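Handing you a structure now.
Missing here: one protein chain of the complex. Every other protein chain is in place.
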Amino acid sequence: MPRFRDPPDPLFQRLNASIGFDRRLAPYDVQQSRAHARALRAAGILDSEELARMEQGLDTVADELEGGSFPIADAEEDIHVAIERRLTEIVGPLGGKLHTGRSRNDQVATDVALYVRDHAALARQLAGSLMARLLELAERHAAWPMPGYTHLQRAQPVYLGHHLLAYFWMLRRDASRFAQVGESAGELPLGAGALAGVNWDLDRQEVARELGFDSLAPNSIDAVSNRDFVLDYLSAASICAMHLSRLGAEIVLWSSDEFSFCEVAEDFSSGSSIMPQKKNPDAAELLRAKAPRIASGFLTLAGVMHGLPLAYSKDLQEDKEALFDAVDSLELCLEAAERMLGGLSFHRERLAEAAADEFGAATDIADLLVRKGMPFREAHGVVGGLVREALDQGKALSELTPAELSRHSHLLDDSYYEVLRAGQWLESKGSVGGTASARLAEQLDAARVALEEVRR
Amino acid sequence: MPRFRDPPDPLFQRLNASIGFDRRLAPYDVQQSRAHARALRAAGILDSEELARMEQGLDTVADELEGGSFPIADAEEDIHVAIERRLTEIVGPLGGKLHTGRSRNDQVATDVALYVRDHAALARQLAGSLMARLLELAERHAAWPMPGYTHLQRAQPVYLGHHLLAYFWMLRRDASRFAQVGESAGELPLGAGALAGVNWDLDRQEVARELGFDSLAPNSIDAVSNRDFVLDYLSAASICAMHLSRLGAEIVLWSSDEFSFCEVAEDFSSGSSIMPQKKNPDAAELLRAKAPRIASGFLTLAGVMHGLPLAYSKDLQEDKEALFDAVDSLELCLEAAERMLGGLSFHRERLAEAAADEFGAATDIADLLVRKGMPFREAHGVVGGLVREALDQGKALSELTPAELSRHSHLLDDSYYEVLRAGQWLESKGSVGGTASARLAEQLDAARVALEEVRR
Amino acid sequence: MPRFRDPPDPLFQRLNASIGFDRRLAPYDVQQSRAHARALRAAGILDSEELARMEQGLDTVADELEGGSFPIADAEEDIHVAIERRLTEIVGPLGGKLHTGRSRNDQVATDVALYVRDHAALARQLAGSLMARLLELAERHAAWPMPGYTHLQRAQPVYLGHHLLAYFWMLRRDASRFAQVGESAGELPLGAGALAGVNWDLDRQEVARELGFDSLAPNSIDAVSNRDFVLDYLSAASICAMHLSRLGAEIVLWSSDEFSFCEVAEDFSSGSSIMPQKKNPDAAELLRAKAPRIASGFLTLAGVMHGLPLAYSKDLQEDKEALFDAVDSLELCLEAAERMLGGLSFHRERLAEAAADEFGAATDIADLLVRKGMPFREAHGVVGGLVREALDQGKALSELTPAELSRHSHLLDDSYYEVLRAGQWLESKGSVGGTASARLAEQLDAARVALEEVRR
Partner (left out) sequence: MPRFRDPPDPLFQRLNASIGFDRRLAPYDVQQSRAHARALRAAGILDSEELARMEQGLDTVADELEGGSFPIADAEEDIHVAIERRLTEIVGPLGGKLHTGRSRNDQVATDVALYVRDHAALARQLAGSLMARLLELAERHAAWPMPGYTHLQRAQPVYLGHHLLAYFWMLRRDASRFAQVGESAGELPLGAGALAGVNWDLDRQEVARELGFDSLAPNSIDAVSNRDFVLDYLSAASICAMHLSRLGAEIVLWSSDEFSFCEVAEDFSSGSSIMPQKKNPDAAELLRAKAPRIASGFLTLAGVMHGLPLAYSKDLQEDKEALFDAVDSLELCLEAAERMLGGLSFHRERLAEAAADEFGAATDIADLLVRKGMPFREAHGVVGGLVREALDQGKALSELTPAELSRHSHLLDDSYYEVLRAGQWLESKGSVGGTASARLAEQLDAARVALEEVRR
């Protein structure tokens, strides 16, 4: 006599089933089941012969999953049910002992935690590879002047290597964040049962050790309700993807005819279906375009958990697709960014020409006046006037005559023209973290150390 | 001769001005300016007499700000301009020296980092107070049985103290997250200048020390473009607010006539404008309702930074309102939650009656069969049949006769009735982290330790 | 000599390809290609024999697509390329003429518009079916009293039919919104070319007529950049899904042991892997849980388009997955909701008992005092005092004695007790749109008319 008389409605099955997407948890589910089986043995629920058979059965399941021969039954609800069903087909009724002292609630939470931990580690590693690529590019372009921008207006020249390192440090923060995500996923849910704990004293500590968890979820209700680690991954991924969107956007911009600062290699470009001349930086555009879907994944799960009563509710099944999509998108973007940057070529002369814009020295002239005793705010005004005059006359700053200069300030003498000799303005930015070559060299050293830490 | 001939259009002023909301950065701006002035002195840009006058001037500004007498000029753009303007009114042209070697770009980033650091610390502290309240409630209600729920259906009974501790551990994770936010905001931007570094070798290390930063932003472009620390705050706040929304939702639910598990005190309830009998748990509803706006703040800033070219763009001004709103909402919610919980009363008898529902022992009966040698999956089916029979006959499980039991399994003997004696089902959940009293006592101990760590 | 020398990098292919998800545009692409081919014929670019062969080729393609035998080539970028490639395999070089006067930019926009139009119509139809189900339920339960809630506290009793109709009107608004989405997708992009128009004077009006568009996109740049119609679908779907989330949440709530207002049929319920007694309203939970992902889809696309320069950028490829996921989720939810409601059973006695709570008549007593001349605000206060007294004494309102009443107001006489006779409080809500039976009957009539309009 079954608990339910009526079979599920096909529409309900479609709505309810997660097998379409939770298959990718399969290796974690098998791994977990192995550890759980050993705990059942330690607690005397299985004998050693039963454990051996169960382990063999799980090995077979793992092989089938890996080899693609694992059969999904009609209307199978999820991968957890499928694996137990298949195990039972292989080892007989013994398979029915595996779920002793375990609920799908703590089982799923454990699988997802394992998945998050692995993919946080992978994201960290991929971030490291991209950092290495950025560092290598920065080293190679350490002495290439380019205009630095604020408000997309030329502001002050910087070295291209300095600019590229800005992305390096963003990625380093991402790598740190993914390390924290790993910690966040480091509490073992298994043993929480449905919500209250289980009727068996299984050795959770040993299971944790075996599965690589740092500690045990201290409260069984929280253990099955908690998806913070997924949110932590999604948040870290959102921020990382935002960084990549800025990188992508700059490459798109710099690849325009108007900027012509760089060119994406052909193997990362697309043509047009109608315009035979086109070579489009599609990869860079997609790096830019992927960020919102990942951030929306954070919102999806935060929205799903909004106001949700304890402990487990079916709504939590909606954690997976947002997570998997973010993982796929982010990992692909990190890899593609690294490869695309590898083939990116910069146009040194074009960059240098743009960097030579004399207006980029306006602050240096103001600071010259400061050195002569004028308060900065006043000096800023004086130089503003010079800029106005130059614009009105259609002259470069260095083309203003001494007579013209003196109308603006009697402090403006030959040193004015000296400041305007190019190159100085980059080297004068000698504060720690500034673009001056010596500081950039220090920064490259620091980057090498930081990269080592990420790769360790 | 000014750089700009035309004054700003009033519409542009309205769009552009941040003074309406960035006032709250004022104390941080003054603090930063003090440190910057001392760095200017150390670099010889100010002499000691000038520094003394400037510090006095800044003291006056600080007093005016605190006392509410600080005058905002017409059409003033932002608090940074306002403070320099006011300082100059007080100390004369000397005030114009303060901005030497500093740009609004690194200045704003520094103020915001200081703000984030302070409010991350405050959020951690408030989370600690709420944890203390939850712990105290859990201790007081450690032995009160209540039904535990999954899918909002009664599942297995738990102790109310155990349920309350689930929130304790959520808040502990929040507290950890806010500690990480503090670290994330721990790199000093000041010294990055507009984007390239500055023309002066100011001692950034000393400034960092004075302002309490752990280290220096290593790249000047990144320093002025980076708002990760704001995103980190918003992400941590989103997750914390989601936890509070679950707490609020449960209190709303439990305060319903149908549940009647608890009652919010009058000083945290509202009446109705038309229905004189009403006593509504408005505070709990608002705890629930505040979460989406905070998560949306994360989306706002992630969206603003999407595809934004380096270095500073005006778009970054949109970091502040999302942040300030999240800070205000979260701090208020944390404080209010702690106070509301202080006055919450639980209904012991009603909880106990609901917890006594025998169906909550179904797993225990299945596990009884497992102890007698039946595989769990089979046992699950047998007990499902018992439940069906009980439902069909309108009986409780303990009212099934031995004859009826034996039709389901010959293993069902007197031990079946023993299991159904209430209380056992809570105490049988003896796995680590489970609801059994001994485990709950361990958990309370662990919570006390965790609280100490947060409060340290 | 090809434009590109290097083949695409495999990582770039993975990032760039949309074939994994844009396959579902295939029928629209074929439909569009048929219309485009006829326009090419009318413009003399194809002769009639060529058109006939091309149409046959497209028929074959359509058959292969429908029958599942359509071959996707290795590393194929998208469905549009695949169809042209396949067509050319079938009809030879003639296939290469199909793309004359067409760009993938206007082609994709046209396919997506066709898709949106169809699925907006389907959403409207499914909303209509759900409205019909709600109306039928409302008719059947028109005379069943239940407690109405505000703040999840019992407020005033209503008829269950009245409560159910609240959802009917939400769905009617959804149906209107989807009709507007159809209009929003009603401008033909085809003919816009890459962005500037095409070099051929194809008869766009005729193409529009053939494909069922109302009008022509008036500006070629806008035509290829515009995804408003997708955003309109996503917005409408978000709001509809939010309505369903409220419906799902109420069914979850009402299915709890504590409420016991209704029971979901077994074919829309799930058991538990560990607790044999459980019958969980999974379908209702998932109705609730799907809303955030759909709303996040709106955010994704709004985020992708944020600050995107004209005309087409690759970023726009990110419109599809958000759209397709929303379509799948919403259509499934609408269908499942209709079916689940079909099997939902309500518990009349339990509802009636809860509706009989006398405090639900508090407003009626206040209004009684108003009829006797007391201002409402004062009457509200008097009744508040009565409620307090009843609570303090543990009495129902009707158990207060005349002596007790007179201490609160001398206007409280026998009519007080009359008002407290149940049933009156529902029938007294006789304002238009109120729950009184006569008004409910009017509302049911209006609902029938509204349903007809949606179904027309």
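Each chain gets a letter, A, B and C, in the order it is written, and its residues are counted from 1.
Everything below uses one rule, namely that contacts are C-beta pairs under 8 Å (C-beta built on N, C-alpha and C of every residue); 3 or more make two chains touch, one makes a residue touch a chain.
This one's a predicted model, so the numbers in the text were calculated from it and none came from an experiment.
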Which of B:Ala295, B:Leu351 or B:Val454 contacts the chain that the document leaves out: B:Ala295
Contact partner of the left-out chain, one of B:Asp111, B:Asp174, B:Asp222 or B:Glu285: B:Glu285
Touch with the omitted chain, as defined above, among C:Arg41, C:His141, C:Lys279 or C:Lys429: C:Lys429
Residue of C:Ala42, C:Leu94, C:Ala121 or C:Ala356 in touch with the missing chain, whole complex considered: C:Leu94
Which residue of B:Gln32, B:Ser176 or B:Ser269 touches the chain not shown here: B:Ser269
Contacts of chain C with the absent chain, listed as residue ranges: 1-5, 45, 84, 88, 93-101, 105, 148-152, 155-158, 162-163, 165-170, 173, 177, 180, 184, 191-202, 204-205, 216-226, 228, 231-232, 235, 238-239, 242, 245-246, 248-250, 253, 288, 291-292, 295-296, 298-299, 302-303, 305-314, 363-364, 367, 370, 375-378, 380-381, 384-385, 387-389, 408, 426, 428-436, 439, 443, 446-447
Touching residues on chain B - with respect to the absent chain: 3-9, 11-12, 14-16, 77, 80-81, 99, 102-105, 107, 193-194, 252, 265-277, 279-280, 282-283, 285-286, 288-293, 295-297, 299-304, 306, 313-315, 317-318, 321-322, 332-333, 335-336, 339-340, 343
Chain A, residues in touch with the chain not shown (by the definition above): 147, 149-156, 252-253, 255-259, 270-282, 285, 299, 303, 306-307, 354, 357, 359-360, 362-363, 365-366, 380-384, 386-387
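Heads up, the rule we're going with is that only the chains that are shown with their structure count from here on.
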Gap in Å, rounded to a whole number, between the CA centres of chain B and chain A: 23
Between chain A and chain C, centroid-to-centroid distance (C-alpha), Å: 33
Residues of chain B whose C-beta touches two or more other chains: 149-152, 155-156, 253, 299, 302-303, 306-307, 363, 380-381, 384, 387
